[in-house]
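A single protein chain has been omitted; all remaining protein chains appear in their positions.
Here the chain labels run A and B in written order, and each chain numbers its own residues starting at 1.
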Amino acid sequence: MAMMTDTAPTSGHDTQGRGSHFLLHLIVALVLLALGGGYALTEILEFGKVQFNTNNAGIHWGMAIVTYDYFLLTSTGLAMVASLWHVFGMAEFAPIARRALWLAMAGLVGGVAVLFLELGAPLTALWATPLNMQFASPLFWKVLLVGAYAISLAIVLFGMINKPDAGRNPLMILVGGLALAVTLVAGLVYGMMAMRPVWFGGEIPVVFLIESFVGALAFTMFFSHLKNGFNHSNMRPDTRALFEGTLARMFAIAIALHFILHAGRAITGLWSNAEGMQVWGYMTAQPLFHIALWGCVALPFVLMVLPGTRSNGMMQIVAAALVMIGLLISRYEFIIGGQMVPMFKGTWAPELLSYSPSTGEWALLVLAVGLANTVYAFGAWKLGAEDRA
Amino acid sequence: MPKWGMVIDLETCTGCQACTTACAMENNRLPGENWQDVLFYSEGEYPNLNLSWLPRPCMQCENPSCVSVCPTKATYKDEGTGIVLVDWNKCIGCKYCMVACPYGVRFYMDEAPAVEPDVRAEFPASGRRSWNPPFKMPDEYEDASKGIGIQPKGVVSKCTFCYHKVSQAPAGVADLDEDNPETKEFTPACVRVCAPKSRFFGDLDNPDSHVNALIAEKGGVRLKEETGNKPQVYYLSGGGSPAVPGNRSRRS
């Protein structure tokens, strides 16, 4: 607690700069929201989701689900990062905990909004899921857990509004625990599917956990720099110490784990003869895979391992941005790849299904980005999301 | 309580797709969105090309993975018939069942039409009703709680084994045979039209049913035994089949 008061900022200057800074962010976010949301909603209301490039041949979950899971896992990862301080008392992380929690809420709102636009009957989901108790379905648990996570996170954030010096919040044990559970169950949704070899496996929840965490670190890094106008020297000393020390190292280690799991699954997939695994051969032949693996995982890892670049603010921004993009590509390849081998379609479908997002599906991503940033920027502008650090 | 099952004889199946079109019309399916499909495969080089085909209804599994993944129990195993159904009033259109079905036999309504112009626009309907063909099944058959009728927007549908026919069958009947006047009207559409009589429909729980006799005598096998889904649809391949039943999926 002492540390927090110790490092109280020069609030006058900061508040002044913050106002215009976050308002600009909010405006940009609202523009994105209007563009993405406007296009997506118009299309859905005018034509329905028939405009999406998903199909009954086998690509059932498309870009919308990719976006949803990406934002959801980013959110849970951020909650876990915040838990480093709130739950485990790692004081080093105190300067970023508040931001991480606001970002967690932002990501959650963006992701869930897309899910609601993707679902065929979202309103039915609200009552039919809790009332029917299908314990066997990971999605049942996911819905329940996401709901509890959202509520508990909201309560925590509500308590923080315009209270810059709030300390460790015991409720964060619940938030962190739910974030962990959501992340693992999100992995189970795919990992339990024995009929889809690309997805199947007990390691998938762990993969999701690592990806969620590495993503959260990247987002934390990126938005912390953003908050400071992408100027390293604007950072307060404690934050800066975290960024040049533990956070960067932790980021490097998380990227490494992510690389190992990603490459390991690719190698296993390429080696395996099992029906369905041919997707790995296809995916590894695409530039996208290598952009994601080498450009968005290996390169950031190198940047974060070499001492010269690790503590360089610009390099951190680059590494964070690359990881953020890389994770989206990986999530996309994972979700689409698992569905590319058509099941019992014969000549009616090609040997491997192809998919690329429609304009409307891209618009949903824009919507999610815009909405999440709106939440964050509004929080920062009016609700004190950035009152600390 | 019967446990309805189907036997498909690949030795006599001619790959004509009558099962597909009969199902499509009986159940008001959109063109190309077939609950019952015939799948064709070709392997080999000229002149020795192996062209083969497989009629594929829903397998109506004993352990259906679609049921266990459905977050709202919209997909369920009907206890009176052993048929897997979808309650459209509870379906949220998450498509997890489609992802989890190893046999690819589930269909979402809100997809681009397989054939243009879109018949949904030609026979428009209002609200969540997706289309309104003038040849729609009788109102008495429609039952959203069982996924029978015009598939609404935003939900998933699947083969019902023609539940609206099968469920009317007299109690205790061992087989629903289209050639028997007593059971003709209760026989699923795909079975009823099958010209080479490659399809048989009966009660798997009735030891005297013809389907059980066929499975035993002609070596009925099920698709993808390794999934443990235990389909209630069996295939006869003309005798020898290299398929080996998995230990956990052996018929009990």
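Keep in mind that, in the parts below, contacts are C-beta pairs under 8 Å (C-beta built on N, C-alpha and C of every residue); 3 or more make two chains touch, one makes a residue touch a chain.
The rule we apply is simple: contacts and distances are computed from a predicted model.
Going by its UniProt record, the hidden chain of the complex is named "Twin-arginine translocation signal domain-containing protein" among "Extracellular solute-binding protein", "Twin-arginine translocation signal domain-containing protein", "Electron transfer flavoprotein subunit beta" or "ABC transporter permease". When the missing chain is restored to the complex, the residue among B:66, B:94, B:174 or B:194 that touches it is B:194. Of the residues in chain B, those that touch the hidden partner chain are 9, 11-12, 14-18, 20-22, 24-26, 31-32, 38, 40, 42, 44-47, 49-53, 88-89, 114-117, 119, 122-123, 125-129, 132-142, 144, 149-150, 152, 164, 168, 170, 178-186, 189, 192-198.
Residues 121, 124, 346-349 are the ones on chain A that touch the missing chain.
FYI, only the chains that are shown with their structure count from here on.
One inter-chain figure worth recording: chain A and chain B are separated by 39 Å, centre to centre, where each centre is the mean of the chain's CA atoms. Touching chain B in their complex are the following residues of chain A: 48-52, 54-56, 58, 60-61, 119-122, 124-125, 128-129, 131-134, 136-140, 142-143, 189, 193-196, 339, 342-348.
On the chain B side of its complex with chain A, the touching residues are 33, 37-42, 53-54, 56, 65, 67-74, 89-96, 98-105, 107-113, 118, 153-156, 223-224, 227.
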